[in-house]
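Quick one: the structure is below, and I'll ask about it shortly.
Let's turn to chain A:
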Amino acid sequence: MKARKVSLERLVGRLVRDPDGRRAGRILEVEAEIEGDDCLVREYRLGAAALLQRLGISAGRLVGLPFRHEPLRVPWDQLDLGDPERPRLRCTVEELRARQPR
Partner candidate 1 sequence: MELVRDVLDKQLIDREGTKMGRADGVVLEIRPDGPPRVDSLTLGFTVLASRLHPRFGDWFARVRARWSVRKSGRYRVPWSVVEEVRQHDIQLAVRALDTPAFDWERWLRRHVIEHLPGASK
Partner candidate 2 sequence: MGTIAAIAAAAVLFLSCQQQTPEQELIRKTDAVGPWLAALQMAGEKWTVNSVPATFVHTSVDAAQKAFTKAARETGRSDARTDLRDHLGRLIAGGQAESARLRRAVAAQDRRAAVPAIRGLAALHADFEALSKAFEEPSQ
């Protein structure tokens, strides 16, 4: 497999499924880190909570709802972007949930 290029803006909003075909959520944020001259992707964040986090607001608070869901974090090596239109997890959603920090 050789290097391929993918547009971030086309990745955002894509539905991610696990190998069993179950929905894991939509890609809403991509966490990266600068290392030397490069900027490397560390993890992807899925779900509506990531959207709220991205908007930086508690849209919930605006209408009086508590802010509940944490985004689902997917380490870079657990997401297969072989087909950018249909990103796939390399593990199941349960395995991923079990691995979430906290």
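FYI, a residue touches a chain if its C-beta (ideal position, glycine included) is under 8 Å from a C-beta of that chain, and two chains touch if they have at least 3 such contacts; residues count from 1.
Candidate selection criterion: all candidates are chains of the complex that A comes from, given by their letters.
The shown structure was predicted, so the numbers you read here are calculated from the model rather than taken from an experiment.
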item	value
Complex member touching chain A, one of 1 or 2	1
Candidate 1 partner contacts - residues on chain A that touch it in the complex	1-12, 28-34, 37-42, 54, 56, 76-77, 81
